[in-house]
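I have a structure here, written as structure tokens, and I will follow up with some questions on it.
A single protein chain has been omitted; all remaining protein chains appear in their positions.
Note that the chains take the letters A, B, C and D in the order they are written out, and that residue 1 is the start of every chain.
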Amino acid sequence: MHKSFRFYVQLGLTLLVCAFLIIPIILSMLAGITDNFFIGWSSGFTTRWIVQVWDTYQVTIWRSIAIALACLVVTTLVGVPLAYMLARHKGGNSRLARAIEELLMMPVAVPGLATALALIMAYGQYREFRSSLLFILVGHVMFTLPFMVRPVLAVMQSAQLPVLEEAAASLGAGPLQRFFGIVIPNVFSGILAGALMVVTLSIGEFNITWMLHTPLTMTLPVGLADSYASMRLEVGSAYTLIFFLMIIPLLIAMQWVTHTTRSRVRL
Amino acid sequence: MKNAVSIQLIQCGKTFANGAQALQPIELAIRPGETVVLLGPSGCGKTTTLRLIAGLEFPDAGGQVLFDGEDVTGLPIEKRGVGMVFQNYALFPNMTVGENIAYGLKIRKIPAAQRLKKIDALLEMVHLQGLGQRRIDQLSGGQKQRVALARALAVEPRVLLLDEPLTALDAKLRETLRADLNQLLRTLGITTIYVTHDQSEAMALGDRVVVMERGKIAQIGTPQDIYYRPVSHFVADFIGTMNRVTGVAGGGQVRFSGGQLPYAVSAAGSQATLMFRPEDVEVVADGMGTANMHGEILSTFFLGDRTRLHVNVGAGQAVVVDTGRSASWQVGQRIALRVPEHALLHFQDEVAA
Amino acid sequence: MKNAVSIQLIQCGKTFANGAQALQPIELAIRPGETVVLLGPSGCGKTTTLRLIAGLEFPDAGGQVLFDGEDVTGLPIEKRGVGMVFQNYALFPNMTVGENIAYGLKIRKIPAAQRLKKIDALLEMVHLQGLGQRRIDQLSGGQKQRVALARALAVEPRVLLLDEPLTALDAKLRETLRADLNQLLRTLGITTIYVTHDQSEAMALGDRVVVMERGKIAQIGTPQDIYYRPVSHFVADFIGTMNRVTGVAGGGQVRFSGGQLPYAVSAAGSQATLMFRPEDVEVVADGMGTANMHGEILSTFFLGDRTRLHVNVGAGQAVVVDTGRSASWQVGQRIALRVPEHALLHFQDEVAA
Amino acid sequence: MLPKLPKPRSQRQRYLWFALPGMTLFLAFWLLPMLRLLAVGASGPTGAAAYLAVVTNHRYLMSLIATLLLSALVTLTTLLISVLVGLFLQRNRFAGKSLLLAMLTFPLAFPGVVVGFMVIMLAGRQGLIGGVSNWLFGDAWVFAYSLGGLFLGYLYFSIPRVILTVMAAAEKLDPALEEAARSLGANPLQVFSNVVLPALTPALISSGAICFATSVGAFGTAFTLATNIDVLPMVIYNEFTSYANFAMAAALSIVLGAMTWLVLALARSWSGNTAAAAA
Partner (left out) sequence: QNAICYNCPPEWADWATQIKAIKDKTGITVPPDNKNSGQSLSQIIAEKASPVADFTYVGVTFGIEAKKREVTTPYKPVGWNEIPNELKDPDGYWFTIHSGTMGLMVNVDALKGKPVPRSWQDLLKPEYKGLIGYLDPASAFVGYVGAVAINQALGGTLENFNPGINFLKALQKNQPIVPKQTSYARLLSGEIPILFGYDFDAYRAKYKDKANVAFVIPSEGTLSVPYVVSLVKNGPNPANAKKVLDFLLSNEGQAIWANAYLRPVRASAMSKEAQAHFLPAAEYARAKSIDYSKMAEGQRAFSERYQAEVR
């Protein structure tokens, strides 16, 4: 059978879209190691810009990693039990649970600017808090919490948790034994998927952080915005390159996890 | 044989939070060591009854669950000492076969060495020697079913509860496992409650069968009781294939266009419905005077070991007749049928139904 | 009766893109108006064969599909004029029952008034009068199945293709719909190909049954052919319940610890396996000399219209015996059995299998 | 002897405890501040009327309209492209597909500023498009800093999400439905419009709504491109930074947030899908 005209139109469009999404990434990575992007690659390649970014902005990178990890810890400790409640309260059909789910999405729906403004208005007067990394962390936790809750909740809902728990109960396991022995191991893939998402989003969060940060709490994306505005294109590109090197492995891991989750969740 | 417990449900009704009354207050007494099958169409309350016994649901106020005469109504499942096999097995996917089987023992803090021994013994009992290390998703449906059974038995429960444990399997496998299960239950002598909607499974496995209908118990009895002596239209229809013939009563007969059947009770002139089993119908040579119905063959189904005929005798729905496999039938052919009087059933009070 | 088409598959094999050969080149000729059932275990290639006929798959190079002698091999389904009923019905959820049924007519630009008439006629035919406005998700499984059938028939297809149309339904409903379908197919007289893995369905519905095994045709014949005269172990096992007894051949008998069965062909001293149906076994009074096997009852299953016994005669697996319902049996009881010589089957070439 | 227990009615409420830490955090650090913001919004010279400023003030109104139009356009374009591409990717197997899919999802996790930078890479003065057009037509097309750039940027972060949603929905689509339509004589276009599109509709509504909401609220991209278009988030930023007009910034934020939430809620009720995939 010959491929139809339609096939080639769709193929062409797909390639175009892929190019649109991927080429800028590649271009910016190349720009980060080009000696002079204005002249082009003929100017040669260099690690100068990367070294410069590393010198200038290294601290923002470590800071962002630290915040992302802290964010992961908090969202896991708080989000997994929360998802459990959403999945199980009143057999998973409670209005309260749906309302909470809705509420949790609000910090994602509402522009980050507003969340940040609200945090500053409400807690800006506590100087120690305001000028510490905790302040940024709070913003990140609010924004990323639903991204932990949702995949965990989804796995909980598809993993026949109620039946598994009933089975465990029939074998004599009490509520806590069930939560740690049955629930947690069986939603681990959801936690992993959520964790990767949380870390990724936290590392890249700009809209909230931009308003929340102080000179001592500048994060990677804020630094990126700075460098885009006030530095050579090559420096901004080098910084972006570093960002990509941090984030892309996480994204690939995420792909892998969701892939294996899907095949494992089915019971 | 271990000392088995008796179970009693006293006025156990169940109304769910959404107001649905899944179970009207029922009474049920199960003898120690007995295998009782709950049988009924979907939604009739079988699972609900089982879950009340398990301690996964609690009866409406006034209801009581007794184990060996002792009130366990308020006890949650983990304290009742029951073993349960779920419809889709509910094996823990994060554990191996062995870990699944030993989970209850681990909860009870039995030492690892003892657990291992027990796993081996149980695996052998369910014919799965050597599969202890397998991952759950590497098992076939029938193997999963056996692991679920072994897991439930590992903790030596006082009561074994099974909710449609064979439904998810294909027909051939179901029959094999049914035989195994039958043998096993008889050996263990443990009080067992088994839920199914498959009447042949119920009859094959149950010492007694509880037929349920819309939240109520329609009949309790041995398989023979419910097959030969159903107490209602519903039970008669639900168990096996049942013919219904409707006609006008009079002169000790019920008459319809294709013939008449002996029936003495009803007032003359009233409508009456008689029931009988396909295998109780004989095809007789016409003109011998022994026939009590005549009709035309609507369809024939060759079923291998027999041939099933649908015959229109002009009395409501077609009469189903099972004949020996040797004869050969044609659609449209007229035949004469005889039903012996002792095979006829009638339910006075339900005629209107 | 409309003028039905014949269908021929010539050397139709099918290898999928991933290299799996689902179908080895097969030959199949279907007569006009005939109902042919494709029967076989999961994965044997039934659906693939059906899809080749439908035009949803195309045979490997060299294969040909003929409708009335005309080559339609390259035609896609939308040009073949076939009606199809899918296992899970594949009703369009965004359309009402009526819109589903009329979809093919709409595609053919039949005016709305005519469509409405046709919908009514078809709804009546499948006993769903008045449901035209229903949403699909408000239908029961059986109703869906009927709508799917009506939709396929609406365009007056030359060929009707059904892929396990009853599998998703429960046993009682399946039997009712099977009878309806049987009657409908005979009335329409349209060439029909019906896929199932349920042998009783196949035998009940098929003019001829094509038994498939791992991408090949194992046997083609009437239901009686395949039941009484299976050409291989595989067919014999797959159709109905079949007993196998293995023993040592010699002196016109096959001997095993529980008895011997008449069998003349094999070389003396060699292993031989004989097969027979449960309903061909008679329980005889012991000591009369008519018995050819003795054994102990392992389990009994009361099935209502009969009782099934598993009897250990010391010849491999237990022998399954179906007895009349009246007798009463005990596990452990020893009984004598007789199998008439004409009921014994043997496949020389497959003894090794 | 078994211990006698009260009827475990309380078990029903047991799960609520699991939500306690999370909800406490949420209430303290999001809901409470938002209420505070609500009050701040009404604390300006015009009082609560600030909440109407979006419609009464010509400049705000224009920027609101521009924001909505831009977002709507982005949404429609994204849906159109993603349906075609998503279906294609779902239905065709080819070497390197999983790698390609992985790469396609990267932009999902890029912060808005990076997306803005990507647009500069594409449509800036030294961008790819300018280079290609200069080579082809002798004229470098540069539109990164115009409405076109913003549009491109929003497309950039919207397309991956919708493609993923379309693919997930298409995967669940029963192939038998399409075959059934074909068996009834439908041509490919009819199959698409009568069967495929209706089946994808709920997913399209929900992902379209998210796409719209994200575009309305997107700040980082607009900030980086710092274009001539005053989208509402930039207006809010401007009120805050240029004039320290917190009341107006708060009021506009609240209005913007409420609108976004409303769009999502409406979509959810239309598509009947509580789990409108957000990522």
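As a convention for this text, contacts are C-beta pairs under 8 Å (C-beta built on N, C-alpha and C of every residue); 3 or more make two chains touch, one makes a residue touch a chain.
Computed from a prediction, not measured in an experiment: that's the story for all the values here.
A.B. asks: Can you list the shown chains that the absent chain is in touch with?
C.D. replies: Across the whole assembly, the hidden chain touches A, D.
A.B. asks: Check each of D:T24, D:T56, D:N187 or D:T241 against the chain that is not shown and name the one that touches it.
C.D. replies: D:T241
A.B. asks: Of the residues listed, A:S4, A:S43, A:T214 or A:T260, which one is in contact with the missing chain?
C.D. replies: A:T214
A.B. asks: Among the options D:V142, D:A213 or D:L252, which residue touches the chain absent from this view?
C.D. replies: Only one listed residue reaches the unshown chain, and that is D:V142.
A.B. asks: Which parts of subunit D are in contact with the chain that was left out?
C.D. replies: Listed in rising order, the touching residues are 58-59, 120, 124-126, 142, 145, 223, 226-228, 230, 234, 238, 240-244, 246.
A.B. asks: If you put the missing chain back, which residues of subunit A would it touch?
C.D. replies: Where subunit A meets the chain not shown: residues 37-38, 56, 120-121, 124-127, 130-131, 214-216, 218, 222, 226-233, 235-236.
Assume only the chains that are shown with their structure count from here on.
A.B. asks: What is the distance, in whole Å, between the centres of subunit B and subunit D, each centre taken as the mean of its C-alpha atoms?
C.D. replies: Taking the mean C-alpha position of each chain, the two centres sit 54 Å apart.
A.B. asks: Centre to centre, by mean C-alpha position, how many angstrom separate subunit B and subunit C?
C.D. replies: Each chain reduced to its C-alpha mean, subunit B and subunit C end up 26 Å apart.
A.B. asks: Of all residues in subunit B, which touch subunit A in the complex?
C.D. replies: Touching subunit A from subunit B are residues 17, 54, 56, 76-79, 82-84, 86, 88, 90-94, 103-104, 107-108, 137, 151-152, 154-155, 161.
A.B. asks: Once bound in the complex, which stretches of subunit B touch subunit C?
C.D. replies: For subunit B paired with subunit C, touching residues are 42, 171, 178-179, 182-183, 186, 197-200, 203-204, 223-224, 227, 239-240, 277-279, 298-299, 301-306, 308, 310, 322, 325, 331.
A.B. asks: List the residues on subunit A that touch subunit B in their complex, please.
C.D. replies: 90, 159-160, 163-164, 166-174, 177, 181-182, 185-186, 188, 264, 267
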